[in-house]
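Written out below as structure tokens is the structure these notes cover.
All protein chains but one are shown at their positions in the complex.
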Amino acid sequence: MSSMAETASAPNSLRDSYRRIRRHSEALAAPLSAEDCAVQSMADASPVKWHLAHTSWFFESLVLTARPGYRSFDPHYGFLFNSYYETLGPRHPRARRGMLTRPSLDEVMAYRAHVDAAIEALLEERAALPPDFEIGLQHEQQHQELILTDIKHALFSNPLLPVYAADAPGPGALEPPQWLDHAGGLVEIGHGGAGFAFDNEKPRHPVMLRPFRIASRPVRNRDYLDFIEDGGYLRPEFWLSEGWAKLQEENWRGPLYWLQDDDGRRSYFTLRGATPLDPEAPVMHVSFHEAAAFAAWAGKRLPTEFEWEAASAQIEFGAVWEWTRSAYDPYPGFKPFAGAASEYNGKFMVGQLVLRGGSFATPTGHARPTYRNFFPAQTRWQFSGIRLAEDI
Amino acid sequence: MSSMAETASAPNSLRDSYRRIRRHSEALAAPLSAEDCAVQSMADASPVKWHLAHTSWFFESLVLTARPGYRSFDPHYGFLFNSYYETLGPRHPRARRGMLTRPSLDEVMAYRAHVDAAIEALLEERAALPPDFEIGLQHEQQHQELILTDIKHALFSNPLLPVYAADAPGPGALEPPQWLDHAGGLVEIGHGGAGFAFDNEKPRHPVMLRPFRIASRPVRNRDYLDFIEDGGYLRPEFWLSEGWAKLQEENWRGPLYWLQDDDGRRSYFTLRGATPLDPEAPVMHVSFHEAAAFAAWAGKRLPTEFEWEAASAQIEFGAVWEWTRSAYDPYPGFKPFAGAASEYNGKFMVGQLVLRGGSFATPTGHARPTYRNFFPAQTRWQFSGIRLAEDI
Amino acid sequence: MSSMAETASAPNSLRDSYRRIRRHSEALAAPLSAEDCAVQSMADASPVKWHLAHTSWFFESLVLTARPGYRSFDPHYGFLFNSYYETLGPRHPRARRGMLTRPSLDEVMAYRAHVDAAIEALLEERAALPPDFEIGLQHEQQHQELILTDIKHALFSNPLLPVYAADAPGPGALEPPQWLDHAGGLVEIGHGGAGFAFDNEKPRHPVMLRPFRIASRPVRNRDYLDFIEDGGYLRPEFWLSEGWAKLQEENWRGPLYWLQDDDGRRSYFTLRGATPLDPEAPVMHVSFHEAAAFAAWAGKRLPTEFEWEAASAQIEFGAVWEWTRSAYDPYPGFKPFAGAASEYNGKFMVGQLVLRGGSFATPTGHARPTYRNFFPAQTRWQFSGIRLAEDI
Partner (left out) sequence: MSSMAETASAPNSLRDSYRRIRRHSEALAAPLSAEDCAVQSMADASPVKWHLAHTSWFFESLVLTARPGYRSFDPHYGFLFNSYYETLGPRHPRARRGMLTRPSLDEVMAYRAHVDAAIEALLEERAALPPDFEIGLQHEQQHQELILTDIKHALFSNPLLPVYAADAPGPGALEPPQWLDHAGGLVEIGHGGAGFAFDNEKPRHPVMLRPFRIASRPVRNRDYLDFIEDGGYLRPEFWLSEGWAKLQEENWRGPLYWLQDDDGRRSYFTLRGATPLDPEAPVMHVSFHEAAAFAAWAGKRLPTEFEWEAASAQIEFGAVWEWTRSAYDPYPGFKPFAGAASEYNGKFMVGQLVLRGGSFATPTGHARPTYRNFFPAQTRWQFSGIRLAEDI
């Protein structure tokens, strides 16, 4: 567990990247039993075993199947491990992934080995690789973070609050944020240079910004506690209408995973089990609604994704994903990836919010300042936090 | 019913505007029985009687209550007819508005007369009016369109498919759309001049656009039929993920209110009852998802709200509201109205899409090129249609 | 409202019965507006207007349609006003009866007059009447009680707690119950003599009973208050498993319609509006689960329907329906009515409990000691109360 981070864009060869990324997924599963790897605690989360299989299926379906002579490991696996690609055939329902006690974890590991051998053979040929190969690497890195968010949720569903790993990483402590000014004006947004980027980061295009001020670091638990103790969860004036409805429906009284004993002492559930609240750590596991309400309480607002990106060179990020005040809309001139990968991002561009930055659980080198993560406004099981901004 | 349209910004005096707008709401209810006015067919829609009362409550709460000597018509009405203003106290649940058989329609009309008399007395004073007075007029005009969308839905819930009014208006026939080019560049978006505008239309600000092409008129039923007959509702490749899920969940096979008899003949339900489909009329009662899927099938896309506004001087609009490819986010520098009216628009700025233009049922003069209507992506009971655009 | 009670089995002619019963339904609707008559407050309840139409449809479908020359009032009404008779064609969904603002109340009254005229013509012929005629009278009497239970629920759904009628009846005060002994043994159960009885009361058959003791009168509000104040709704040991789950799910803290102000003062909603609790009146609007929990708390039990019937000559009943400890199973040798009326009772004989006795709202002469009313265990909007029993 010492090195949670792996990179696809390392200076090493693609083979090295492939090997390291594949091994890292398996390392993330290593502290878990086969039982742990099979459980699904809600429809939005997937079993660890499913992640291990799905990432292999992705390489198989988008890279290997087209190769002459490739023999599928098991023709049923497409049905089991396709996530949402309509182009690639029907699927097992998402909410029932936890029913898949078969194939066993051992069989899934054998499936991974089978795919690895075929990819190694492909790399051996030194022919030009299809673009979906690189997407496959980035895809597996995304699932590495999901392995951690999903198993955290699953373990929290157990009243014993079991530990994922005694040395599991977390976001760490942060210095207090400083305010930074940005002059606004016409800024270039999106990915335009060399290196991998997802289709949703393109094309690079100019966006006009007003002058703004942005915090150098995310909001910390100590600040969020002030919000709670000032009645933040009891005062509708801070909340968007949908957020206030959700708060009441689900009886939110603090971030997901926060605990309070009968004497009012606070702690929270982490990948290392239940621990005292670290006041200096960035608050995480808040929804967009909580982020926006906190900002309103503080007399500030959330930055747009454009402000965030324009200021990205000056700010400190990477501990927690940061909700922005931007809906996940396509960039002007957006063109999806070709082929089955066209379903990767574009078809989700409605009803979600953009998060920026990356978290302690994002493999190093995976994210970029132009990277656009996205989740619905009520999402709380991701490593999602808050950065403040304001008009000048 | 001859004149569905009334305007708040007429050259006449405010008193004339007030009188005409108030009378128009009542004219809309005139073809209906007290039973018709009391029914609520779904949580999103409200009874006509409730609209008549709520618009009066709005004037009472935001304009009259602060006046010395004003006597409330009935102290319980605030609880019954407050829609969503947390500042103004607790409310009857939205989904249960149809339970309010009391007060009767006659009592609600007496309430309207009580409010009218107090407003007339206020206008008599010739003192400066609070800004909420003008908002109250605009607000009532918005509910005039909702009276028609909501009663249409209620009547459609009756298997007899009863008629609202034999001479009820509709969107009429349209000429075929032409393609218009726009050069893009830095354009000014939002309301900046004199005259009323909602807070969500401000501040006026520059937005950078790429060159684009936009249709001069909305999509017509004949075009939408082609989409249906080409398997539009059966082919996931045209749909956003959430839209495809909704289609399956609710078994969408065409726009809301479209009917098909056992021999496959198509008709639709209108305010004049069930009638044959007019192929030249603009398609309406489609969700954002259907609009986006149609555009994808046609090899085009929806315009952003900024493109729409930039092109508004060249295009023909006003028959149906038009879904844009823009989430309903705040404009940079957005400031909500003061006081209770701060809850009017701002707290809904997440999870919705912007519609532009206005419909046949929008009171004349109510909408503007900068006007931002908004609904969730799956909404179908509004008079919502489709305009196409594409990149150049 | 002075005479809530009418009888089908009066010594007068059938025509008199028919006229009196039909007029009584209309008298029950008289205190209500058309708006009141159209509302449906939950799927289990129906609008008053629907009751008025359905009872007419029953005569039309089971008695008149077969008559040569009978002209239906409106061929659509079968779809609208058929309740649950599969034999008689498809139906408007039960939960959407409140959508029927058309036909209007006036049109429904015209429908009643049309049916009345045809029945009068039939009676004029002095031919043998089909058995469904008598069933139609009894059926309409059943709906008379439902008109009151359903409008009570609808008015309670209005936060103004409006009054049905200032002189509306109620169960009245009761003397304290006495204990009566019964020796048990082989008793004859069910209807065996002359006069009308429903199919579910037959055949008369012997049932073996153990000696038991039964209360002479139902439990009163004062006793039920003791149960509440002794923690009855907080102590699972008194409750059946399903009842305890329901209590928690719906947060039951007392009978339906009981109210408590901020100072803890209790009142309840009645057909006369909100009034102070009458401690001597029988408790009503309790579910079977509450009845059984009260009995367990009191160290007693509910009587079986056989014990109840065996003791019916000695006990005082008729103020409230009384939950028994008997599931609604068919009697040995049960034969349903012939024709469409076969669906009247038999197809509901699972998952329900038998209630015995009749309530203040049951038309006089309608119920009998052998009469079997039935509702699911969680039902609370009926005029349902509690009688205690115990083993000797």
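Per-chain numbering from 1; labels A, B and C assigned in written order.
Here, a contact is a pair of C-beta atoms (placed from the backbone, for glycine too) under 8 Å apart; a residue touches a chain by one contact, two chains touch by 3 or more.
Model, not experiment: these values are computed from the prediction.
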Shown chains touched by the chain that is not drawn here: A, C
Candidate in contact with the missing chain, chosen from C:226, C:242 or C:280: C:242
Option from A:13, A:158, A:248 or A:314 whose C-beta touches the chain left out: A:158
Residue touching the undisplayed chain, where the options are C:102, C:153 or C:325: C:325
Which of A:34, A:109, A:225 or A:245 contacts the chain that the document leaves out: A:34
Residues from chain A at the interface with the omitted partner, ascending: 33-39, 41, 76, 79-80, 92, 96, 98-105, 154-155, 157-160, 162
Touch residues of chain C, complete complex, unshown partner: 84, 86-87, 186, 205-210, 236-237, 239-244, 288-289, 292, 304, 325-330, 332-333, 343, 347-351, 353, 377, 391
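The rule we apply is simple: only the chains that are shown with their structure count from here on.
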Co-neighbours of chain B and chain A - touch as defined: none
Length of the line joining the C-alpha centres of chain A and chain B, rounded to whole Å: 37
Averaged-CA centre spacing for the pair chain C and chain B, given as whole angstrom: 45
Numbers and ranges of chain C residues touching at least 2 other chains: none
